[in-house]
Each structure stands twice: as structure tokens, then as C-alpha cells.
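Structure first, commentary second.
With one protein chain removed, the remaining protein chains of the complex are shown where they sit.
This part shows subunit A:
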Amino acid sequence: MSTPAVSAGAAGAAGGPPAKPRKSVLGTRPWVVVLFLLPALVMLGALVVYPIGYSVWRSLYDETGDGFVGLGNYGDVFSDDATFTALKNTAIWVAVAPALVTGLGLIFAVLTERVRWQTAFKMIIFMPMAISMLAAGIIFRLVYEADPDQGVANAVVVGVHDTFVESTAYPKANAPNWSDMEGPRAKGPYTTKSTVSAGDPVLLPLVGIPPDKVPGDPGPAKAAEASGEEITGTVWLDFQKGGGGEKGAVDAAERALPGVKVEAVKDGSVVASTTSGDDGTFALPKEAEGAQLRLPASNFGAAYNGLDWLGPTLVTPAVIGAYAWMWAGFAMVLIAAGLAGVDRNLLEAARVDGANEWQVFRKVTVPLLAPVLVVVFVTLMINVMKIFDLVYVIAPEPVQDDANVLALQLYLVAFGPRADYGLGSAIAIVLFILVLPVMIINIRRLRKERRL
């Protein structure tokens, strides 16, 4: 007899002690029985049983509690937009999270089985079970922070993305120091120091791109011709292969940079803008007279900023990810315990028969583990139906409706500004009905074991 454990924890899903006829040690006097039982029964009656009855009754009345609405509130669970979204999201949670977490737990349990430092590994994976969903939520708010300079998820995504994809027209192109422009290196925007005037073509040289790597392989640049009315100029790559050419002048072999946006800025506001043509030249209307020219940063890769983890589309998967982080350890430890009970000889026999490791895993290990997997899966399912804290903490308020789940909607409906105890009670009863099958299984198992 040592620690109570897994089997008990599966809430009677796994076995209790064998049935034994048990009698009082001595005929116990009734008042002693009452003394021992009464506190628990009073507490359970007042705090668990009474609320179930009250909720059933209350769910049949409207928000004030005065008008009888029959099953109206239950209809609202499906017709009220926010509540129905919550119901759908809860369905997504139940469909995805238990399977994901059980799968992770199975993988970890099987892979660590023969590793000598499995204890350390399991400790790390299990540790998140100790902390509150609130703390986990704050941890993942930080992980999912949109700015890649703060959120580690986007830092990784951007890092991977930029390794494989060059996203912008001329990323990292630079205004050289012999140009008239200044601005943050390789980022832009670059702005001319002096103002422009018609009849005086502007030269906007850029460097920092190898001539043979210019996107779109444009032709040679052309020096813009002066025009009486318009401001003209050229944007080009002031560098040619093998060197040579004059700095700050459009040489014959130097390439044009078409498609660069040019803005004329006066007193901080844009008065005119255009885009350089195929030969790198551009023309701005005469409003631009006396303005400074700016090459906005969008030309140089307003860099890829990663995914909008906490936006409406990704928020539920993101929160499920946080949940998997917390609960994979639970599944792993239970499954590892089951694995320890698997007869090694069966696995060896399969190997001797020529099965490879994958076949052994699929055809022998998993079927033998099936009872444990079911217990883990069902426990997670019950847990996921009632998920509240993680969603409440991680989903920012603007997308709370998109991430909503039943338990959160209950809280918002009943204890938010709506203060609708009727609908709130109906949601509570729906949650209760969802766990009823498990309750019935628990009771039947118990009765079978004890032959009631």
C-alpha cells in the first residue's frame, strides 16, 4: 500500500480495490456515523447537489428571473451568435485537443522509454502541470506577441521565412554616402537632403544589391532629361559588375531600378508620388517643386512580420497549442505507466518474427495500451469541455468572441454586463449534460466492481 494513484485518478475509470465484504469494526453507534458523515453530506448537498437543481430551474426563466421562458434559453444557446460560436469552438477543442495531447504523450512516453535520462526529460515536460492556467496564459501571451522583436513565436517564424523567401522589391538596398540621401541603413526611408526643382534632374543612386541579383533583371538605367514643368530623376543601381563607372553618375552599364516608389515631401506631408519606370526614370508634377524626395521604406522590405497568432483565425489553434504545452506531460506520465506494464516478451516476439519498430509500435504496443489511451483521452475530453482560464487570459479582448468557448461564454453572459442568469444556467446545464455519459460510465464501473 503506497501512494494512491493513477487508477484512482482516472476517477474510477481504472480499477479500485477488489470487492470485499466489509463490516464495521464494531457495531458503530448511529450518532458516530452521523458525526463522521454529516459535514461531507451537508457540504456536498449545499454546494454541489443544490446548485444542479437550482440551475435546472433557473435555466427555464428569463434574465430577471421573473418570466418563465420554458426551453427558450436552450434555444438561445444555438441561436445567440456569441453562444453558438462558443459552442462551435468547444466542439473544435474537443475534436482536436485531446487527440493532440494524447498523441504527444504517446510519442514522448514511447521515445523516452529506453533513454537513461528519461526522468529529467519527463520532469521538464510535466512541469507545466504545476502552474496555473493564468501563469501559462501570461507565458503564452508573451510567446505569441505579434512584434517579432518580442514574441518568440514570430521571431522564429520570421527567421525561417527570411531564410527562404526574399519578400520585398529591393530588400536591404542602401543609399550610398556619395548620394544626396540619408536614412536608416538597409531599411529606409531615404530622404534627399536638398530640395528639388524642375529642370534639374535628380539622381537617386542605390547600392547594396549585386547587379546580377536585381529582381526582374531590368535593363540599363537612363539619365532623366530635364523638363520645364516636371521634376524628373533616375533611380538606379550605382554599381556595376567588376567595378568602374563614376560614383553618382548614370553610367551606361549600370542597371535601372524600376518600380521604386518616390514621394515628394513638403513639411512632413507627401505632396506627390510616383514610381520609377523601366529605365529607372520618374517624373513628378510641379507641385513637387521645392520638396524633398523620399524613397519610403516599403521599397526596401517593410520586412515580413510573422503570423497574427492572436488574430481571429489563429487564436483558437494558438490557445490549443498552449494547452498541449501544459497537458502533454499528464498524458505522457499516464501512458508511460501503462507502457511499463506491457509484457516485453510480446514486443520481442514480434521483433523476432521480423516486424520493424514501426510495426511493433502500431500492431502491438498501441493495442496493448488501448485501455490507458482511452482513460487519458476521456479525462482530457472532460477537461477540455470546461476550459476557461487559458482562453480568457490568452485571447485579447478584441478577438475574445472568435476564441470563445462555452465555459467562458457562461462567465461573460452571467457575470458580465449582460447579467443573464437564465442563459448562463442553460449553458451550465449543457456542460453538465456533456459530462453525463462519463458520470454514468463511472457509476456502472463502480457497481460492477463492487457488485452492488
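Throughout what follows, contacts are C-beta pairs under 8 Å (C-beta built on N, C-alpha and C of every residue); 3 or more make two chains touch, one makes a residue touch a chain; residues count from 1.
One rule holds for everything that comes next: contacts and distances are computed from a predicted model.
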{"item": "Listed names \"Acetyl-CoA carboxylase biotin carboxyl carrier protein subunit\", \"NADH-quinone oxidoreductase subunit C\", \"Quaternary amine transport ATP-binding protein\" or \"Carbohydrate ABC transporter permease\", with the criterion being the UniProt name of the chain not displayed", "value": "\"Carbohydrate ABC transporter permease\""}
{"item": "Selected residue (touches chain absent from view) among A:L307, A:L334 or A:A403", "value": "A:L334"}
{"item": "Hidden partner chain, touching residue among A:K122, A:H161, A:K261 or A:R294", "value": "A:K122"}
{"item": "For subunit A, residues in touch with the removed chain", "value": "1-12, 14, 16-17, 20, 22-30, 32-33, 35-37, 39-41, 43-44, 46-52, 54-55, 58, 108, 111-116, 118-135, 137-143, 148-152, 155, 325, 330, 333-334, 336-338, 340-341, 379, 382-383, 385-386, 388-389, 392-393, 396-397, 407, 410-411, 414-415, 421, 424-425, 427-429, 431-432, 435, 438-439, 442-443, 446-447, 450, 452"}
